[in-house]
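These notes concern the structure reproduced below.
The complex appears here without one of its protein chains, the remainder shown in place.
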Amino acid sequence: MAEAVDYKAIGTSPVRPDGVDKVTGRAQYGADLNLPGQIYGKVLRSPHAHARILKIDTSRALALPGVYGVITGQDFPEAEGGEIGGEGGGDVSDLAKNIMARDKVLYHGHAVAAVAAKSLSVAQAALDAISVEYEVLAPVLDLESAMAPGATLIDPSCFTKNLPEKPTAPSNIAAVMKLGRGNVEEGFAQADVIVEGEYRIPMAHQGYIEPHACIASCNEQGQATVWCCTQGHFEFRAMTAKVLRMHIADLKFIASEIGGGFGGKTVIYLEPLAVMLSRKSRRPVKMAMTREEVFRATGPTSGTLARIRVGARKDGTLTAATAWLAYEAGAYAGAPMGPGAMTVFAPYILPNFAVEAFDVLLNKPKVAAYRAPGAPQSMYAMECAMDELAERLGMDPIDLRLKNAAEEGTQAPYGPKFPAIGLKACLNAAKAHPNYTRPLPAGAGRGMAVGFWFNVGMQSSAEVHINEDGTVTIVEGSPDIGGSRASMALMASETLGIPYERIKVIIGDTESAGFSNVTGGSRTTFATGMAVIRACEDIIAQCKSRAASTWGIDADQVDWRDGAAIPAPGVNAALKPLALADIAAGAPKTGGPLLGRASLNAQGAGAGFSVNLADIRVDPETGKVDVLSFTAIQDAGKAIHPAYVEGQMQGGAVQGLGWALNEEYIYDANGVMQNAGFLDYRMPVASDLPMIDTVIVEVPNPTHPYGVRGVGETPIVAPLATAANAVSRATGVRMRDLPLSPPRVLEALEAAGR
Amino acid sequence: MTGFAYHAPTSVAETLALLGDHARAGRRAQVLAGGTDVLVQLRGVDRTPRALVDIKGLAEVNRLHVGADHVFIGAAIPSAHLNENAELARLYPGLMEAADLIGSTQIQGRASVGGNLCNASPAGDTIPALIAVGARCVIATASGTRELPVEAFVTGVGRNALVSGELLLGLSLPRPGAATADAYLRFTPRTEMDIAVAGCGVSVTLDAGGVCTAARVGIGAVAPTALLVEAAAAALVGTRLDEAALNAAGAACSSAASPITDKRGTADYRRKVVGVLCRRAVGIARDRVLAHRA
Partner (left out) sequence: MDKIQIGTSINGEAVEFLCEPQQSLLEVLRDTLGRTGTKEGCSTGDCGACSVLMDGRLVCACLVLAAEAGGHEITTIEGLATDAGLHPIQQKFLEHAALQCGICTPGLIVATKALLDRHPDPDETTIRYWLAGNLCRCTGYDKIIRAVQDAARSLAHPA
């Protein structure tokens, strides 16, 4: 473990640099920009979950006064194949077809046409005037039917990938994945206790409050500027270029402020439509989804069916485990089965295990990333099984985890050996926490579970501009969803040795910042932070050399301390320190403007573990679940801005609780989502919750200069099982299907005779 | 061009004339009070053009009067105004609980009891509570006014007893004595911002010995319209509202229910929960009367 370091800026929680604009309404989000002469785009969506498009007649729409353009799938270039890359993943031609259906619609809400008109009401009238003939096909709406032999095929050209032998018949199973180690049969033979169960986790939405929105403005040369809310404007630019077969350099993307994403704004929906409509109308085209469109047509996360089997000796030592995991991909391949498979057993030392995972097509919207994609589902199942195992063994559930906990040197199920990790530290913090040791409130149950996410590095760039007065402007390319400007400024402040308040952080557009991958994968503070630190170090090196030339000494005779160049020990002590502001003022005479840069592909994102605790009470007559207290404990490596780290933990906890207790996509038999609005897609409201207690554990990540681990995604993983385990312990009945909504809980209690 | 129009009449006569003109001309007109249902429908399920007749400028529908025998609540008074009225909170704690459950603080700033009633959702929170307190609808007609008990006002899902050219002015409630109290409970998965999966309003009157001498029970969200459950009331009258009586009343509510299964709950679940709510609500109302006496 790295030694404790006294930092000046890091570890404090100052007001974020973009804060004032966000509390006064000045900050501009996706739908807040208006351009002179803009018109409005709207999308016509399929009323069927599965149908062939026979004919689209747009003539009546085009004839309406004030309609400037209509597009359908026919207007798009033939999409090229190939991987999209980034966190969303998937295939380019699938992405193109998801944005606008070609010959088939694959889910209710699938886009079939788009219009641009002088006002929203005219655009709506134009949509009403488009007639589409469909041949309605039977929808495939659940995993078992989709995977069954002879199932209706979503895509008859889909052959299962990664099978040992090339399949001869198409299937709705787009891909399988297997992971394993040791000998599972032998492992189970050594077990004194084996638990097994089947778990169902519903499709759920990220639920960001800001609907997708953009404005595109295309010139007569075909060059376009797009202003949109996105987690990654560089990747949006690349995806749009691929779908429209444009040169990347002909597209400029400007990221607005973003009103939440959680993975859901890592893929494009409206942007290419707006570009095409702008090209047709030669006017700026503004498009924004309604809330209903967000639910019906953007990527939620996979509903999942998970089967877990775990064996242990009497002393709690795990001997073997298997997992069978089927993930709903929606209309196109690309469910997060890979990360689901790789995380399911990650917290534990397991000599023998086997995981089989499936990416399954069905007539629902194509899933998108949602905070630790795939992990909440698989780890929910495993962490419930561990709780059951603890009960069967008569062990404290934390002790059972401690007995088997992965630590530095443990080979992770997905391959590499863990470097320093904080799982045991989190478990010990949980065990000692007053919320774990205090008496249980009357009628309540106490649950706990472990969470894990790999975290990623990927590519980031940063530029550090030293202004003439020594203030600092940092330009980077990672949209700030939760306060990352503050983290960047803190790391720059620490590195440069100047006050936080003198640093301004800008999210540059695709033409003014170096390339950066999405804000996702819990990578921004880690990877973009590393780029900022390296760019600051570049500046320090330059400043030392400017000071050296001013002083007439060698650069290696100059040190940097507290924001100033000073002579190194033993060098002429009479030289007065040259502060950053002095060097900036003298820059014209010492070589010109000071500009530091770094771009990197960050490696070594430290894995993030968490432990959650909850006390929960269940109304035995209505099945209603009340969360009395909730505690989130997580290894942040080093918390750069502790208040925003806590915020990630609290927000993830509540998203996880929502998914555990009430959130789900509810479909009718025709594949129409029944609850496409905030009234019936029940995300937690303030009065549903207690305060969310937090403990930040800090086991520094050895590969980051300040020890940072990503913190954004891990928090959503453990709450699902934490809640379910608490409900089980409160009622004495184990319920494996989520959400634990009142009707389902009451039914389970009655079935168990409670 | 859009076919929409907005009118803000200032008198009942003007409103009735406007509604009558539209009816005769075959043009659609819709009364607008708080608008929290109308505006949502306008943007979603029902986008057809119409004239919106905003009645908030009428004195009568904003009138609140607490008389010796009756209380009049104007149809367009936002529920937040009602909730801030200490006298109403004392006289009808159950009805005020129901009004306080309609949507969020923001919704309550606009939504009215009259609108909740006219919208005629099976799940409207104030409807069972109004039934429980014996409220009557006061309706302006071309020839004067007429009255209808609340349980007869709602005739189906989204349908009410108003005929073309009529306007709901408000609700007339019998003023309860000290021996009477009401209560309303609903069940929702979330604590707020939710639509009732089941709801139950009750009003009970106890004699000096604690025996129930009168009761009314209304249930909501478990049938196409909110229902007055006379069998539940009968199970309570003559008892000391002990556990057996409460169970019998709850069972009567469950058997009066004819719920559906939808995104908000299963039929079976609703039937059970409405019985639980009845038992609990009667207990609360009983305790309120007893607390008055203590």
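We just call them A and B in the order they show up, numbering each chain from 1.
Everything below uses one rule, namely that contacts are C-beta pairs under 8 Å (C-beta built on N, C-alpha and C of every residue); 3 or more make two chains touch, one makes a residue touch a chain.
Note that this is a predicted model, so its numbers are computed, not measured.
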Looking at the full complex, which residue from B:9, B:74, B:103 or B:128 touches the chain that isn't shown here? B:103
Pick from A:92, A:147, A:179 or A:258: which residue touches the chain that isn't shown? A:258
Contacting the left-out chain in the complete assembly, out of A:100, A:184 or A:683: A:683
For chain A, which positions touch the chain that isn't shown here? 13, 15-16, 18-20, 22-29, 31-32, 34, 121, 206-211, 257-262, 288, 290-291, 481-483, 641, 643-644, 646-648, 650-655, 677-679, 683-689, 691-692
Which residue numbers on chain B touch the omitted chain? 1-2, 4-6, 8, 32, 34-36, 39-40, 42-44, 49, 52, 54, 56, 78, 80, 103-107, 109-110, 191-193
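What we mean here is this: only the chains that are shown with their structure count from here on.
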Using Cα averages as centroids, what's the distance between chain A and chain B in whole Å? 44
Give the list of chain A residues in touch with chain B in this complex. 121, 124, 292, 621-624, 661-662, 666, 674-675, 678-680, 682, 684-685, 687-688, 741-743, 746-747
Flag every residue of chain B that touches chain A in the complex, lowest number first. 2, 44, 47, 187, 189-195, 197, 262-266, 269, 272-273, 276
